[in-house]
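For reference, the structure I am asking about is given below.
Complex shown without one protein chain; remaining protein chains in place.
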Amino acid sequence: MSKLRVAVIGAGGRMGSEAVRAVEAADDMELVAALGRGDKLETLTEAGAEVAVELTHPDAVMDNLEFCVRHGVHGVVGTTGFTAERLATLRGRLAEAPGTGVLIAPNFSIGAVLTMRFARQAARFFESAEIVELHHPRKADAPSGTAARTAELVAEARAAAGLGPQPDATSGGLPGARGASVDGVPVHSVRLSGLVAHQEVLFGGDGEILTIRHDSMTRGSFMPGVLLGIRRIGGAPGLTLGLEHFLDLHSQDLDG
Amino acid sequence: MSKLRVAVIGAGGRMGSEAVRAVEAADDMELVAALGRGDKLETLTEAGAEVAVELTHPDAVMDNLEFCVRHGVHGVVGTTGFTAERLATLRGRLAEAPGTGVLIAPNFSIGAVLTMRFARQAARFFESAEIVELHHPRKADAPSGTAARTAELVAEARAAAGLGPQPDATSGGLPGARGASVDGVPVHSVRLSGLVAHQEVLFGGDGEILTIRHDSMTRGSFMPGVLLGIRRIGGAPGLTLGLEHFLDLHSQDLDG
Amino acid sequence: MSKLRVAVIGAGGRMGSEAVRAVEAADDMELVAALGRGDKLETLTEAGAEVAVELTHPDAVMDNLEFCVRHGVHGVVGTTGFTAERLATLRGRLAEAPGTGVLIAPNFSIGAVLTMRFARQAARFFESAEIVELHHPRKADAPSGTAARTAELVAEARAAAGLGPQPDATSGGLPGARGASVDGVPVHSVRLSGLVAHQEVLFGGDGEILTIRHDSMTRGSFMPGVLLGIRRIGGAPGLTLGLEHFLDLHSQDLDG
Partner (left out) sequence: MSKLRVAVIGAGGRMGSEAVRAVEAADDMELVAALGRGDKLETLTEAGAEVAVELTHPDAVMDNLEFCVRHGVHGVVGTTGFTAERLATLRGRLAEAPGTGVLIAPNFSIGAVLTMRFARQAARFFESAEIVELHHPRKADAPSGTAARTAELVAEARAAAGLGPQPDATSGGLPGARGASVDGVPVHSVRLSGLVAHQEVLFGGDGEILTIRHDSMTRGSFMPGVLLGIRRIGGAPGLTLGLEHFLDLHSQDLDG
């Protein structure tokens, strides 16, 4: 079988260089181009890339994707900064390029995506839900974006199921002890030397606790998701938002 | 709205007495009969029960269910001992009683059911999977039935996804250290005073770990599942095996 | 060997009734009196009690202890509300009753006492320290008294070792995410149905994390500490503050 011809845009960055290594190590792929700062986009088409992995910067990503879509190169995008307006523009471009697909994934970690999905599914069955996220102390934001997004999903699922406010008799103590509230779901941010990136979603009901925890220790943990996106985007024309759409979580449940 | 008329068979047992309390506390249900050892099954029909919760013993359950099905009383069953033969017999009876439903659930803990389901869904994305289950030291079997079943589900999902054996370079040490193998998935059983019933499913891939943990502290943790079964069985004629069919995990994913 | 003659004051309360059961179950003790509300203190002396377990109320405890000390009955006290003034008064009474001892223990859980001690010992070796305490949602205060006290001990040990502020680059996010600060040690309070009383002390340094976790599921967890206090107080004249003084943690380290 011929190998999938893959290019990496932003190959000099931390995620990009990791992606270069992952594509080179994949049996079913061939790295045909690795573009760094200043390299011309034409390199992509000259090299015959079928899929481009885009890991650059919000300032550059729209131009890069426009070029890819116009030339029928599928995109797998980890760069952030997509507003509703940008998504609309991109959908317009894709409408004019039938057969071409772009995957934009805010998180390429399959473990993180599964954690969010499971959390959303479990939420309506438990009276209580809280999130503890734990990161290295160099992190600027608290809570983490992933934890805030997970809390939103949990809150949405609770609301959709008609669950009311969480039970909480706290009437005294110290400010901050009960964490930050994201749509009514408390989120606690631990910052500790030695940690990398960890998230724990706790659900509690009468006499039981369900915990979903994800520990991400290296950027390598994003690569299986990137490779999955590369393999699947050719069969998914148009715009796909989120890696979860390529995880086929429904099909395996037929016998469930 | 009129309340659902519920009976409990086996009301004197540990699970049964808990079910009596749970039904009495539910706003949308009325406990119309609580049958203990020696009580006549006719009490059910005289009391106008719509649903019977069956929590007795493998020796008694088939007669009890036959009576229920014949009289159009839906069954929610926590008793164990259902062989393929028994299930076939029961299906035959239900075929003659259209509109009547029976739910047989090996586990009424929603948390345990979700844990198994999430474990099965996650299994194919990770190179490694192991289970640690932790119980009080009075437990006779190791591993627990739930852990063994979870390991089987994980092994099935790995096989279906074409995953090979788990990486493991262990070449020396002490017998037993690597746990029991259930279809190639190592299961470790901790027995500790102070524990109740806990299970941890660990998945590992390049640079990341996903952990799903369920802690069950009281029999009360089974009651939300029993109540859910009572509410849903009227709308599910025939035989339903496993509480997971009433959790509606697909529908909420439409927007996923 | 003759059995130790023990009385329980406050035998009708939740902790008191648990203590009655524990003393009755102990091979080396005899329960000679169980005083409830309204019972006369003279019952103690008439029954020949050698040790009295005091589990009543801040309003009653001083009178009860004064009676005990005056009559040479040792005290093991779980009641709270001891101010510096009260302690001084008690020390005065004990000075006039040589040979009589009183143990006041804010926490009879040996696991909790060990957690605090280990946390204090570990604190100076790690750059970062945070506490996550998790309780049932009916709890009024956040953080818990035990967590706040543990944080104080950790902060003292850090200061004594000359450690500066913990590394933390948090510059944005949501209020409360980083928890409550107790002397510079962040404390996070989770409140979840299904939980009882749990505390996790996390220490982090370059490439490593040390976690000390205590889970307390029942009041039964306090009884080994109460029994230990009863056995040891006869050999410890005067006032002893804290169960840790009876744990003999030094002696076993001679060969360490």
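We just call them A, B and C in the order they show up, numbering each chain from 1.
Simple rule for what comes next: contacts are C-beta pairs under 8 Å (C-beta built on N, C-alpha and C of every residue); 3 or more make two chains touch, one makes a residue touch a chain.
Just so we're clear, the structure is a prediction, and the values are computed from it rather than from any experiment.
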item: Touch partners, limited to displayed chains, of the chain removed from view; value: A, B, C
item: Residue of B:17, B:43, B:89 or B:166 in touch with the missing chain, whole complex considered; value: B:166
item: Hidden-chain contact residue, picked from the options C:39, C:66, C:152 or C:215; value: C:215
item: Residue ranges of subunit C at the interface with the undisplayed chain; value: 109-111, 114-115, 117-118, 120-122, 124-126, 157, 160, 203, 205-221, 223-224, 244-245, 247, 249-250, 252-253, 256
item: Contact footprint on subunit B, counting only the chain that is left out; value: 126-130, 132, 134, 137-143, 148, 166-182, 186-195, 202-209
item: Residue ranges of subunit A at the interface with the undisplayed chain; value: 194, 196, 215, 217, 221
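The definition used in the following text is that only the chains that are shown with their structure count from here on.
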item: Chain contact topology (line, ring, star, complete or other); value: complete
item: Taking each chain's C-alpha mean as its centre, the one farthest from subunit A; value: C
item: CA centroid of subunit B to CA centroid of subunit C, Å; value: 40
item: Chain centre separation (subunit A, subunit C; CA means) in Å; value: 46
item: Sites on subunit C at which at least two other chains make contact; value: 194
